[in-house]
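What follows is a structure written as structure tokens; I'll ask about it next.
Removed from the display is one protein chain of the complex; every other protein chain stays in position.
Our next item is chain A:
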Amino acid sequence: MGCASSKQFKRRTPGYEDPNILAKETTFSVNEVEALYELYKKISNSIFKDGIIHKEEFQLALFRNSSKKNLFADRIFDLFDQKRNGVIEFGEFVRSLNIFHPDTPMTEKIAFAFRLYDLRCTGFIEREELKELVIALLNESDLFLSEEAVEQIVDQTFKQADANGDGKIDPDEWKDFACKNPALLRNMTLPYLNMQKSTWARAVVM
């Protein structure tokens, strides 16, 4: 019948990957990967309409604003862009969002958060990086703290997290600290991604 062939002719965006393969690699089911594809299509056609997510489109989707400079959007975008070619392809999108799935093991989330906060990719979260993050995020919310106050907060945090006291947080120290304070990883889980589990979202939708 015409069924199989019409599918072949359907235009897929560059970087499209087979949902079956993506589902195997991730916590998502095939249906969920397909649902994510719908979302991907929407985001990737919001500005440039070329079926690939550009940074501006990513920012627009996150904050309803494509021009506002945002440290977080930059960081996340860079981590999503695994091939480092300046755009997020569909496979990258799904594999990266997988980190945020509620069922993804904590260790993966911890590792991802570490990379996110290790702004200069030195393999450590350094004092300066943490300070920069805090200031940038507060400023984005129009909160301006004195230098001294930020120093105090960062000092206090390092006292708790930098176990060996060498002035930087290594992956093991981060892991211990995050395990003790799981609330720190709350932005690493998106309940929205739990589409399949026997949850309320499902209960109500089905």
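Just so we're on the same page, contacts are C-beta pairs under 8 Å (C-beta built on N, C-alpha and C of every residue); 3 or more make two chains touch, one makes a residue touch a chain; residues count from 1.
Everything below uses one rule, namely that contacts and distances are computed from a predicted model.
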> UniProt names the one chain left off this complex as which of "non-specific serine/threonine protein kinase", "Exosome complex component RRP41", "superoxide dismutase" or "Archease domain-containing protein"?
Replying inline: "non-specific serine/threonine protein kinase"
> Touching the left-out chain: which of A:V33, A:I52, A:V87 or A:L130?
Replying inline: A:L130
> If the missing chain were put back, which residues of chain A would it touch?
Replying inline: 39, 43, 61-64, 70-73, 76, 100, 102, 117, 130-131, 133-134, 137-138, 140-145, 149, 152-154, 156-157, 160-161, 177, 181-187, 189-192, 194, 197-206
